[in-house]
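For this depiction, one protein chain was excluded, whereas all remaining protein chains were kept in their positions.
We just call them A, B, C and D in the order they show up, numbering each chain from 1.
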Amino acid sequence: MLDSVIFYFFAAIAIASAALMVTRRNAIHSAVFLITTLLATAGIFLQLRAEFLFAVQIILYVGGIMVLFIFVIMLVRLDAPLEKVHFSYQRWVAGLVAFALALEVGATFVLLRRLPGQGSLVLRAAAADKLPPNSEALAESLFSNYLLPFEIASVLLLVAMVGAVIMAKKRT
Amino acid sequence: MHSILNSILNYVHGDGLTILPQMELLLFALGILIFDFLLAENEKHWNAILALMGVAAAGIGLFMQGQRFAADIGYASEHPDQGAFPGLLGFHETIVVDGLFLVFAAIFLAATALVILLSIRYLDLEAEQQGEYYALLLFACIGMMFMASGIDLIVQFLGLETMALSFYVLTGFLRREKRSNEAALKYLLLGGFSSAILAYGFSLLYGASGGFTGIREIAYSLDRRMTTTDAHGVTDWLVILAFVTIAAGLFFKIAAVPFHQWAPDVYEGAPTPITAYISVASKTASFALLLRLMTVVFGGSQPTWVFLMAGVAIASLTWGNLAALTQNNLKRLLAYSSISHVGYVLLGLVAGNLTGLIGIVYYLLAYVFMTLGAFATIIILRQRGIIGDEISDLDGLYQRSPYAAVLLLVFMLSLAGIPPTAGFMGKYFIFQALIETHHPVLAIFAALYIVPALYYYFRIVVHAWVKRPGDAAVPLISDAQLVALTVAAFVTLAAGLYPEPFTRLAHYAIGP
Amino acid sequence: MTPNGFFLEHLWLIPLFPLMSAALMLFFRRLLPKSAVSFLCVGSVLLSFLFACGAVTQLLSAPAYSRVYQQILFEWITPGIFHAAVGMTEFVADWGYLLDPLSCVMVLVVTGVGLLIHIYSIGYMHHEEDYARYFGYLNLFMFAMLTLVLANNLLLLFVGWEGVGLCSYLLIGFYFQRKSACDAGKKAFLVNRIGDAGFLLGIFLIATTLGTVRFTSTGLPDPVTYSGILQTLAAVIDQHRLAYGAPVFTAIALLLFAGATGKSAQLPLYVWLPDAMEGPTPVSALIHAATMVTAGVYMVARMNAIYQVAPLSMDIVAVVGALTAIFAASMAMVQTDIKKVLAYSTISQLGYMFLALGVGAFAAGIFHLMTHAFFKALLFLGAGAVIHALSGEQDLRKMGGLWNTIPRVSRPFMIATFAIAGFPPLAGFFSKDEILSHAFNRSQMMDRFLFLWIIGWITAGLTAFYMFRLFFLAFRGRSRIPTQIEDHIHQPPQSMTFPLLVLMLLSIAGGWFALPVLWGERNYFAEFLDPVLGGIEPDTGTVELGRHPLLKEYLLMAASVAIASLGLWLAYRLFLKNPKLHTKVAEAWPRLYRVLTHKYYVDEIYEALFVNRLKDLSVSLGFLDAKLIDGVAVDGTAALTRFFSRVSMWWDKWIVDGLVNLLAKVSNGFSVPVRMLQTGMFSTYAAMILLGLVILLGYYGHHMQIWVRNLR
Amino acid sequence: MPFLSNHLLSVVLFTPLVGAALLCFVPRALSEYQRLIGNLFGVLGFLVSIPLVRHFSSGSGDFAFKESADWIPSIGAHYALGIDGISLLLVMLTTLLGMLAIFSSWSSIQLRTKEYYILLLLLQTGMLGVFMSLDFFLFYVFWEVMLVPMYFLIGVWGSERRLYAAIKFFLYTLAGSVIMLLAILALYFNATKLTGVQTFDIPSLLASAQFFPDALKGWLFWGFFFAFAIKVPMFPFHTWLPDAHTEAPTAGSVILAGVLLKMGTYGFLRFSLPILPHDLYMRGKIIHIVVVLSLISIIYGAVVCLMQKDMKRLIAYSSVSHMGFCTLGIFALTPHGLSGSVLQQINHGISTGALFLIVGMLYERRHTRLISEFGGLATPMPNFAAIYLIITLSSLGMPLLNGFIGEFTILQGAFEVNHAWAAWATLGIVLGAAYLLWLYQRVVFGNVTHEVNKTLPDLNAREYAVLVPLVIIAFWIGIYPKPFFAVIGKPVERIIQQVNPEFYHNVSPIGEGHSASPVVGAAARVDAAKASVTVVEGR
Partner (left out) sequence: MMPAGHYLFLSLALFLIGAIGVVTRRNVIIVLMCIELILNSVNINLVAFSRLYGDVAGQAFALFIVADAAAEAAVGLGIIIAFFRNRETVYADEMDILRW
C-alpha cells in the first residue's frame, strides 16, 4: 500500500513537472522543473529498490548534467529576452502528431483489451528482501557481464569530453 | 616483464581478440590526442599519418580475427555435433566476431582510410587541421565496429552513440562556418531524439523478452513467447512498440523516409569528407545493426513487417528520387540520392532470403565506394576561395581535370546502376532477391526508379562533361586525394567487371 | 525437241547490252563525248535487236508447241520453305529468261521500236546538255523493259515492272528544273506504286496458292523441282483441289489487274499518263505509248491461264477496258495540247487492248498492242518532230498548215492517223476489227455484254474524230503559228525522219500478219501465240473465228469503217471546212464541253474530295490553321495523307511524346514541393519523425488484429 | 596464331576497345594522330571481322566460334560468345558501319576529336558484344554499356537540342532495359528452379523456358517486349528516335539507325520468340498485338514522314516505318518472315545509314538540315544526286536493290499467315515511295533556290569512299542475295523449329491433306499432255 502511495506520489510529481517543464517560457524555469522530474524519478528508482541508480540519478543527473544545463543557459543569456512565443509556429501540427501518437498507443492497448496493469506482466516480482544488495549486484554485473559496455562507455565519455572541448573552446 | 607480455598475449588470444581492431584504433586515437600537442602548426599532417597507421593496424587486427575465424569455422565444420558455429564470442557473449562483422569492419576501415586521405587537404583549406578531427574519425570507427559486432543491446546502443557523438562533433568541426554549426546542431538534436526513441525501444525489448539484453536470448525468448499459448499476446504490444521504436531509431540513422529529413541538411553543412563519411559509414554501420536486429530478434515476425519495410523502401525511393531531380547543391543531391539507395537496400530486407541479404551487403559495399568517390570529386572542387558544392561548380570539369571527370562518370554510372559497375551488381542482387521471393511489382517499381535516378546523376555528368568551364581554375588535386579517388574508382569498376570476389565476400558476410 | 542455238543460249545478253551501256552513261557521263554516247547507246540497242531477231529466228525453227526456251542464270531470291495451298514447298525466284512466242512479239516490238526511238533521239536531243544522262536513262529503260518481257517468273517481271516505272519517273522528270515535270514524275511513280501494291499482293497470293512464281516449267529439265504456275494450276484443277472459277483465282487475277491498271493507265489509275507528257517526246513515244504502258497488257496475257479460270475477272477486265477506252477518247476530243491528245488516245487504245483480253481474245490484244506500238510511236515521234520544228510549241491552236512545210513529217503522220482511225488496209484496221469482232462474239455468248461492242464501236468513231481533228489542226488549214517561230521552222534531220519512215511502213504492213480468217487466210499471229495464250487446256484455243457466219463479219467491218468515216467527216466539217463551227458546237453544249475540257473533273474530284474532307475535319477538330488548308489545297492528291500526317505529328508530339514529357514534368513538378517539405525547420523534422512513428504504429494497429487473431 | 583463331570473336570484340584505350594516351593536342588512330582501328575492326565470314559455315545453324570462360561463377554468369548466321550478318554490319561512321567523321568533327573516337570505338565494342553474347548477363551488360557512349555522342557533338535528345534517348531506353533485366532475372530464377543449375547461358535458359507454364512465359514475353520495342522502336515507344537521330552527329545517326535499332529486332528474334507461350490462344493474342503495333509503326512512321521539314527527322521517322517491317516479319513466324526480317535489318542498316551519311554531307556543306534550304542540288552536285537516288531507291524498295528483297520476303512471309497484314504493310511501301521521292525531289530537283547552293562542291574522294561500299552492297543484296539467305536460313529454321514446330507438320489448308508430290506429279502429267500435242502437231 505504502508502495503504491509512494509510486503515485512520485509519478504525479514527475508528470506534472515534466508538463510544466515543456510549457514554461523561461528556460531556467524549465530546467528547474526538469530537475524536479528527475528527482521524482529518483524517488521511483528508490521505490523500485534500485538504490545505486537513485544515487547516480541525483548526483550525476541533478548534480552534474543539470548544472551544466543551467550553466549554459546562463552563458547564452537567454534569461534576458524571454521567449515571445515559446511554442514554435508548427506547434499545432506537432501537437496533433504527438496526440495521434498517444492515441495510437492507447488504441493499441484497447485493441488488445490488455490495459497496462492487467495480464501477466504483474508477475509476482521478486521479494525485496530476497534481492541481493543492489550496489554489489550491479557492480558484479558491470564488471562481469557488462565489462565491455563499461569500456565502451568510457570511450563514449572520452568522445563527449573531446567533443565538448572542441566545440566550446574559444576560436583560435 | 615476461609475464606481463604473456598475459597480454593471452588476452589477445582470448577475449581481447574479439575487440582487437577497436583497441588498436583506440590506442592510435589516444595517441593522436596526445601527439597533437607536440606538433607544430605546420606538422599537423602527422596526425593523419598516425590515423592511417591506426587504420592499418586495425586492419591487421581484423586480419588476425579473420584467420582465427576461418580456423574455428573449419573446426566447427569438422565437428558438426557441437552445434552451429556462431562466430568468435567474447565478453560474456556481448560481442561476436563473425563474417558479418569482418566484412563490415573491413568496409568501415576502408571508408575511414579513404576519408582520412580526402581530409588532409580539405582541412588545410579550411584551416582546421587538428588532431582531434582524426581522433574523432577513429572513435567513430570504433563505434561503428561495435555496432557491427555487438550482439548485446547495450553494446549496440553504446557503439551507436559513440559513433553518433563523434559525428555530431565532426559535423560541427568547422566552427566558423554557419552551415557547419547549424548542421551539427540539427544533427545533434534530431540524432539525440532518435537515439532516445531507440533507447526506449531497447528498454521495451528488454522488458518484453523477460530481462535479457543479448539479442540471441531475446530472440529465443520472444520466439517462445509467441509459440506458447499461455502467455500469448501479453507482450505483443510491448514487442510491437519495441519494434516500432527501434525501427524508427534505426530508420533515422539510415535516413529512410520519413525519418530522413536530417540527411540533406547535415550533408550540406558538414565538412565534405565528413559528409562522405556519414553517408557511407554511418549508414553502413546502421544497416549492420538493422540487419542483426531484423534477422535475429525480429526474424520470426518477418511476415508482419515485410510490408512495412516495403512501404518505407518505396517511400524512400520515391522521395529521394523526386527531391533529387531539381536539386542544385551537389551535397544535397547526393543526400537525396542516398535516401533512394536506402530504399534499394531495404528492399533486400523485404526479400529477406539469402540473395537478398547478399544483395544488401553487396549493395552497401558498392555504395560505400561509389559514394565516397562521388564525394571525393566534390572535395576536389573545394579550392581556395571556392566552396565547390554547387552543381555549376562542376562546369567543364572535363577540360579542367579529365581524370576526375572520367572517374566522376564512373561513380555516377555506378550510383545509377548501369553495368559494368558495382552499383549495377548491387541492384542486380536486390532485384534477383525480389524476383525470387515473388515481389515482381516491387521489383518493377525499384527498377523503374533507375530512370529518374539516371536523370539527375546525368545532370551532374552533363555539367562536368558538356558545359563549358567558366573562369574556374584547374583544381589542384593532392596525392592523397588522387589515391582515394583511384581506389574508390578501382573498386567500383572491379566490383562491376569482376564481381566474383566481392560476391564471395558478401556471401561470407551472410554466412552459409 | 527443244530449240537451241547461239542466240538462245545468249538470251541473257539481250537485256545486258543496254544495261552496260546505261551504266557507262551514268557513271562516266562526264568523260564521254556526244558522238560516243550516241554510238554506244544506239549500238547497244541495235545489238539487243539483232540478238533478239536471232533468238526469235532460232526459236521459230522449232515446232509450234515446242517453241519455248527457258534459261535460269542463278537462283535469285531463296528465303526458304513455306506453306503454299498445294503443300509445303521451297520458294525460289530465279533470275531466268523465258523466250516463247509471246515474249518473241514483245521483245521484237521493244527492241525494234526502241531502236528506232533511240535513233530518233539522237536528232531530237542533240542540243541537250545532259545528253548522256538522257541516253543512260533510256538504255536503263530498255534493260528494265527487256527484263520485264523476258522474265521467266513474276518476281523478275516485277523487277522490270518497277524498273520501267523508275525510268519513267526519271525520264518524265528529266527536265528536273521544271517543277511540273518533277511533280508529274512523282505522280506517275506514286500512282503506279498503288497499282504495284496490288500486283505485289497478287504475286503473294499466287505464291501462297500455287507455291511458285515461275510461269512455266516447260523448257526446264525437271518439272518437279522447277515447278511452274501453268503446270501447277493445271494439276490443281485436274485434281479438283481448286475449282474452275474459284474465288482465289479471281482474287489473284484482280490483284494482278490492279497492277496493270496502274502501269497501263486504266480506270481509275490513268491520271498519271497525261501528266507524264512532261517528259521529252521520244520518251513519251517509247515509254508512254509503245512499250511500258503495254506492260500491263503483256502481263495479263502472260497470266492468261489464271484469267481463263477466273471468268468473273475477265469480265471486269473487259468492262474496265471498254470504259477506259471511251472515257479517254471523249477527253481526247477537246485537248489542245498535241501530246495530251495522244496521251488520251493511248489510254483509249490501251482500253481496247484490255477489252480484247477481257473477252478472251488475248492474241487480238497482243496484236493491237503491236500495231499500236507502231502507229502510236509514229504519231508521237511525228508530234515530237512538229514540236521540234516549232521550237517547243505544243498547243494545237498555235499550229496549222504544216502539211507542206515539213512534208517528211506530215506524210507519215497522216498514214499513222489513218492507221489508228482504223481504215483498211492499214495496221490499225485489222487489230481493232479483230477486237471488235471478238467483243461482238462475246455478246453472242452472253447478251448483256453487247454494250462492250457498242462502246468499242463508238470509241472507234471518236478515235477517228479526235485523230483527224489533231491532224487537221496541226497540218492543214491556215497557219496560226506566230511569225517569229514560223521563220525557224525546219525539216527534221535524217536521224529523226528515218524512224518515221520505218514506222510508217510498219503502220501500213503491221496488220497483215493477222488477216481475218474469213478472207481465207490463216491468222498467223494468233496461231503463233496459241501455245502461250491457249490457256491450260491445249485443245480449246482462242482461234474460233471460223465458226461465225461470214455476213456478220462483213457487217461488223463495215460498221467500224463507217463510223471511222463518220468521225473523219465530222472532224473535217468542224475543223477544216469551217473552223468556226467547232466553237459553235462547243457553245451549243457548254456544259458537256466544259466537262470534257476539264477531263471530267477527275483530278478536281480527287482533290475536292480530299480537301473538303479535310476542311470538315479541321473545322470540327479546330486544330488546323488556314495556312495548312491552303498549303494542302495546293497539292490536293496528298492532302489527306498530309492531314493524317499532321494529326500523327500532333499525336506524336502531344500524346505519345507528351505522355513521356508529362511524366518528366510531373516528376519535376513534384520535386519542388517534396523539397519544400525540407523546410530547414528543426521542429518540422522532429514532427516528421513522430509522424513516422505514428505511421509505423498505425501500420501495426491495422496489422495487429490479424496477428492476434492468428495467434488465438 | 592458334590463340587468335580460337578467340576470333574476342579479337573482333575487343579491337575497338584496344583502339579506345590507345587513344587515351594520345596527347590532346595531336588531333591528327587521334584521327589516324581512330580510323585505323575502325578499319582494323572491320578487317579482323572478315575472317568470321571466311570461316563461317552455314551448314549446322548452331552457334559458331564459341568461346566461354567463367566470369561470375557464384551466379553462373559466363563470358560466353558465339554467333550464328543472324548474328554474323549483324556483326558484319556493325563493323562495316562502324568503320564508315568513323571515316565519315574525318572532317566534320573538329571538337574534342580524341574523346569522339574513343566513344565511337567503345560504342562499337558495346554493340558487337550485344550481338555476340551467349550469356544473358553479358548481354545485358553490353546492352547497357553501349548507352553511355551514345549518350555522349549525342550530348556533346549533337546539334541544338542535343542534351534533351541525349537524355531522352538514354532514359527511354533505360526504362525498357531495366524491365528486361527483371525479365532476365525471372527467366533465370525459374530456370534455376526447374533445372537446379545456375546459369545465364542463353541457349540453355531458352531451352528450359520451353517448359515454363504459359502464363509465366506470357509475363516474360512482355517483360522483354518493352526493352526491344523501345529499341526497335515500335509505335508508341518511338518518340525518342526522331529526337535522337536528329540531334546526333552524322556518325551517331548512322550507328543509331544502322545498328542500334537492330538490337531490338535481334532481341525479338533471339529472346522473345522462344518464350512465346505454346497455348495457341495466348500466343495468338500476343502476336496479334505485336503485329498490329508493327503495322501501325509502318503506316504511322510513313505518314508522319510526309510532314517533316527536317531531313534527318524525316529519315528518322522512315526508320520507324522500316523497322515496322522487320518486326512484322519476325512475328509472322514463318521462315520467309524471319529471313526477310533479318535481311531487312541489314538493308535498313545499309540504306538508312547511307541516307544519314548523305544528309551529313549536306549538313557539312550548309550547316542546316531543313529541306526548304535545299533544292536543285542536281545541278551543282550531279554525282551526289546520282548516289542519293540509288540510296533513295534502295530505301523505298526498288527491285534490284537491297530494300526490295527484304520487304518482299517479309511481305510474302506475312501474307502466308494473314493476307490483311501484308495488305496493310503494302500501304507502307506505297507511302514509302511517296515521302522518299518527295524528299528527293525537294532536295535535288528543281531550280537552285538558294544562292549558296549554286557553288556547293560535289562529292570528294573521301565521301565516295564512304558511300560507294554501301551502294555496292545495296546492289549486291538486290541482285544476288542468295549467300545472305544461305547464312540466315539455318538459324531461322532452328528458331522456327523451336517456336513454331507446327509449321513443319502442318498439312495444306486446301484439299484433304495431300502432300506436295501429287501436285507436281500432276504437273508433270500436264507437261506430258502438252508434249503429246506437240507430237501430234509435228506430224
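The definition used in the following text is that a contact is a pair of C-beta atoms (placed from the backbone, for glycine too) under 8 Å apart; a residue touches a chain by one contact, two chains touch by 3 or more.
The structure displayed is predicted, hence computed values, not measured ones.
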Which displayed chains the hidden chain touches across the whole complex: A, B, C
Contacting the left-out chain in the complete assembly, out of B:Ala110, B:Leu165, B:Ala288 or B:Leu330: B:Leu165
Contact with the hidden chain (one of B:Gly16, B:Gly207 or B:Gly311): B:Gly207
Absent chain, residues of subunit B that touch it: 153-154, 157-158, 161, 165, 168-169, 172, 175-176, 178-179, 181-186, 188-189, 192-193, 195-197, 199-200, 202-204, 206-207, 210-213, 238, 264-266, 268-269, 332
Residue ranges of subunit A at the interface with the undisplayed chain: 3-4, 7, 11, 14-15, 18-19, 21-22, 27, 30-31, 34, 37-38, 41, 44-45, 48-50, 52-53, 56-57, 60-61, 64-65, 68-69, 72-73, 75-76, 78, 83, 85-91, 94-95, 97-98, 101-102, 105, 115-119, 121-126, 130-131, 134, 137-138, 140-142, 145-146, 149, 153, 156-157, 159-161, 163-168, 171
Missing-partner contacts on subunit C, residue numbers: 675-676, 678-683, 686-687, 690
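As a working rule, only the chains that are shown with their structure count from here on.
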Subunit A and subunit B, separation of their C-alpha mean positions in angstrom: 31
Gap in Å, rounded to a whole number, between the CA centres of subunit C and subunit B: 78
Chain centre separation in whole Å, for subunit C relative to subunit A (CA means): 101
Sequence positions of subunit B contacting 2 or more other chains: 233, 236-237, 240-241, 455
Multi-chain contact residues (two or more partners), subunit C: 684, 686, 691, 693, 697, 700, 704, 708
Touching residues on subunit C, where the partner in the complex is subunit A: 681, 683-684, 686-687, 690-691, 693-694, 697-698, 700-701, 704-705, 708
Of all residues in subunit D, those that touch subunit B in their complex: 71-75, 140-141, 144-145, 147-148, 151-152, 155-156, 163, 167, 170-171, 174-175, 178-179, 181-182, 185-186, 188-189, 219
In the complex with subunit A, residue positions of subunit B that touch it: 19, 26, 33, 90-92, 94-95, 130, 132, 135-136, 139, 142-143, 146, 152, 154-155, 158-159, 161-162, 165-166, 168-169, 172-173, 175-176, 184, 231, 233-237, 240-241
